[in-house]
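Below is one structure, written out as structure tokens, with a few remarks after it.
As you look at this complex, bear in mind that one protein chain is not there, while each of the others sits in place.
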Amino acid sequence: MSTLRRAVAVVGITIAAAGGVSGCGAGADKGGSAGGKSGGALNFTMTSFPDYVDPQLSYTVEGWEVLWNTYVPLLTYRHQRGEAGTDVVPGLAKDMPQISPEGTTYKLTLRPNMKYSDGTPIKAGDFTYAIKRLFKANSGGSVFYEGIVGAKDFADGKADGISGIVTDDATGDITITLDKPNGTFTNVLGLTFAAPVPPSTPLDKDATNNPPPSSGPFMISKVDAPNSLVLERNPQFTTVKDAGATEVPDAQVDKITVVQNKNNSAQVTGVEQNTIDYMQNPPDADRLSEVKAKFADRFRLENSINTYYFWMNNKTAPFNDVRVRQAINYAIDPEALNRVFGGRLHPTQQILPPGMPGYDEFKLYPGPDMNKAKALLAEANPADKNITVWTDDEPDRKRIGEYYHDLLNELGFNAQLKVISGDVYFTTIGNQSTPDLDTGFADWFQDFPHPDDFFRPLLNGENILPTNNNNFSQVAIAANDTTMDELRTGQLTEEARKQYAELDKSYMEQAVWAPYGNEEFSTFVSDRIDFDKVYYHLLFTHDYSSFALK
Amino acid sequence: MLRFTVRRLIGMIAVLFAISVIVFLIFNVIPNSDPAARIAGKNANPALIARVRADLGLDQPLPVQYLTMMKQIFTGKLTSYASDQNVAAHIIAGLPATLSLCIGAALLWMALAVWFGYLSAVHPGSVTDRALTVLALIGISLPVFWLAAILLYYLSFKVPIFPTGGYVPLTENPGQWLYHMVLPWITLAVLYVGFYSRVLRSNMVDVMNEDYVRTARAKGLSERQVRLRHVLRNSLIPIVTLFGLDFGAVVGGGTILTETVFNINGVGLYAGQAIGKLDLPPLMAVTMFGAFFIVFFNTVVDILYAFLDPRIRLGEAASV
Partner (left out) sequence: MSTATLGGRSPWQLAGIRLRRNRFAIAFGVLFVLIVAFCLAAPLWADHVAHTGPNQNHITDRVLVGGQLTDVVAPDGTPLGPGLRGRYLLGADQNGRDVMVRLMYGGRTSIYIGVLAALITTLLAVAVGVLAGYYRGWIDAVLSRILDVVWAFPVLLLGIALGTTLALGGLQIGGVQIAGDSLWIPILIIAVVYVPYMARPIRGEVLALREKEFVEAAVAQGKGPLRIMISELLPNIVSTIIVFTALNIANNMLLESALSFLGAGVRPPNASWGTMIADGYQTIYTAPHLTIVPGLMIVLTVLSLNVFGDGLRDALNPRAQIRPGR
């Protein structure tokens, strides 16, 4: 070895010894202003950067996590873990909305004297502006607000404003009129889609590179998409707190830097070595057991509202026979799927996941029971045994598809597996013109914690769409559809929750799906974070206002 | 000569045009890849999808879309479908990382290749020669992504000598920059060291049998002087031209796998992500970027050859 190269090698190893091995994120600001209870600068990483740093446009978990404590809507969700976090509470509005008896008029009042982070006063008209942005910027979330009178006309350019929203900046009154009663509307008002923004925000363009001033405990001081963004304390948040918004907690740190890092393993090493304070994604299956074993004092699994299932085309053979569908439910082994997924799938056999209001645990097809499954199949004796199984190409989805494919073959079918690229998978199976849509992988993550968000897009007969379909099983049970529509006109009472639980059971009696798991996420933080304070919110995932240094 | 150069340049433009058209058509032929449907979100209804399509200009006829996209590439105004990021800015931001990777690896592989090839050639058939040949052949038999995975596993996980990936800009911290580049350089260089050392060896062995080398020896030059001044220099000429082609290929997209495995935020990683997301604007831009490099170097080499070899330049066998 030449002397030069030996020197380089020595230098390399010395750097290694001195610097420690770690993933390289932004420099870690250790300590901060006050130290101890409040203050400090934290370092977060995510595998995917938020799709948009814009409250009206963002529609991913990463985006919502960053924006929840930055832009406060009129209503918000309780900042608590577990099912308590699914309750809608007042945010920038003084109280919960006054709903007219027919359920079509919602009256709210904006709290007075609040200011955005740049000192601009928050006005009632800003709410209308936000809704207008939804339509003009073609946000994916606009569909939740189409029920507002005049919204569609505004979206199509036929009107200059939305006739169904009337505001008065002086009094702070906001009156929203819907064209039909809709019990999910309060939930939808709590999403960041409806967060007021000042009219200086561009109406029809994405504001990611220059986000609007914020109303929450944090403000976004710098965005370098898609690499990093910086959140800092919002100096004007006291105006919101003083106006009585008790449900929105204050920030406990001064600064959070969020950096994208595509290498999950490097992030795990970073958190283990305390150079990264928090990683948004759960550790890969490969590192999960190591983290569970060695860092149990700062790692835990969290329940999340989602369902993983196999859809089965109820309209064509062989899955048009309920016995065949029930056989599949008997045959599937959730434990096997959990292992293939890496140990984070909580077993289930129903539509609604734990944590969703209306969830009531039951199991109609105890198993796995291959004998029962084969017996049912023998009884049903389907003529068409050729099945096409669909899945997407992400590693865990692919393995799940391979398991299911092998299972179907074992049951006596002639199954063929089709693996489709992740980005076009859902549009492919959601397109009616795709041939051989027999069965395959699907998952559904909630938009908001109301059971209608699961049942309507996935199981309502009206929603079997020619493209962008989500009702892959092509389920259309008229009685259930009627129940669904009735339940939606009212609010989410105890009685309504029970009825939703019944609906769940009714669908599973028909075995419209073969659900098998709810994915669990995780909280994994560095040892300078107070682990007990940090919590996982069922809708907005990790609450940044709950992070504090020890 | 001028006519030849002009014809080759026209050919280069024709090739780039053909590639851009083919990429555009492939993307539009992939079923269900309509970006509007994906951008409009999972709950979208046809009205929203239609508005998104109009916004992105996807309701225009294909030739119009193609021309608009090409215009945007040349004026630097191309933005991705999936987000509002400017594609050109993104590529420029990724260039330092990719160039660090390519240039560093190139220096490494050329240095090692010349050294190994030289050692092999001066004692053909010896143990050194055999050993180096086997090493070279092993080098060209390794799948790049596999080598990267193995290096990471043994040298970064089992024995934590090197970081698990990532890129630190040279301007930020030269020490860390070097530290993070070592494994990627090795990964990228291994394949080419093998190839080039063998080419050099075979060229040198050929040249050593030439008459002018015998003359040089007869003149009384030492063996070492003969080797360095006559043999090595003349053997390097074809290597340099090959290097031009390979370097073009490496910069033009040969780094996708290495950047992906080592998580280096360069043009290659950007290309890999664009392919995975089927996002046409960045996909088109990085493809053109890569193709340009490859075709450019190819053309330069051809022109140089023609310049150096009068038979090709002047004769009937002048290729276009």
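In this document, chain identifiers A and B correspond to the written order of the chains, with residue numbering beginning at 1 in each.
By definition in this document, a residue touches a chain if its C-beta (ideal position, glycine included) is under 8 Å from a C-beta of that chain, and two chains touch if they have at least 3 such contacts.
Keep in mind that what you see is a predicted model, and the values were worked out from it rather than measured.
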>> Among A:214, A:265, A:349 or A:541, which one touches the chain that has been omitted from the display?
In response: A:265
> Of A:177, A:434 or A:491, which residue touches the hidden chain?
Replying inline: A:434
> Which one touches the absent chain: A:287, A:325 or A:456?
Replying inline: A:287
>> Among A:185, A:278, A:309 or A:341, which one touches the chain that has been omitted from the display?
In response: A:341
>> Across the whole complex, list the residues on subunit B that are touched by the chain not included here.
In response: 7, 11-12, 14-15, 18-19, 22-23, 26-27, 29-31, 33, 130, 133-134, 137-138, 140-146, 149-150, 152-153, 157, 252-253, 256-257, 271-272, 275-276, 278, 283, 286-287, 290-291, 294-295, 298, 316-317, 319-320
>> On subunit A, where is the contact patch with the chain that was removed from view?
In response: 265, 284-290, 292, 333, 335-336, 338-343, 393, 395, 398-399, 401-403, 405-407, 416-421, 424, 428, 434-435
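The rule is short, and it goes like this: only the chains that are shown with their structure count from here on.
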> Which positions of subunit B touch subunit A when the two form their complex?
Replying inline: 30-34, 37-49, 51-52, 55, 82-85, 156, 160-168, 175-176, 178-180, 182, 263, 265, 269, 276-278
> Which positions of subunit A touch subunit B when the two form their complex?
Replying inline: 11-13, 15-16, 19, 21-24, 51-52, 59, 138-144, 146, 152, 155-156, 205-206, 208-209, 225-227, 261-263, 265-266, 269, 421-424, 426-428, 431, 434, 447, 457, 465, 467-468, 470
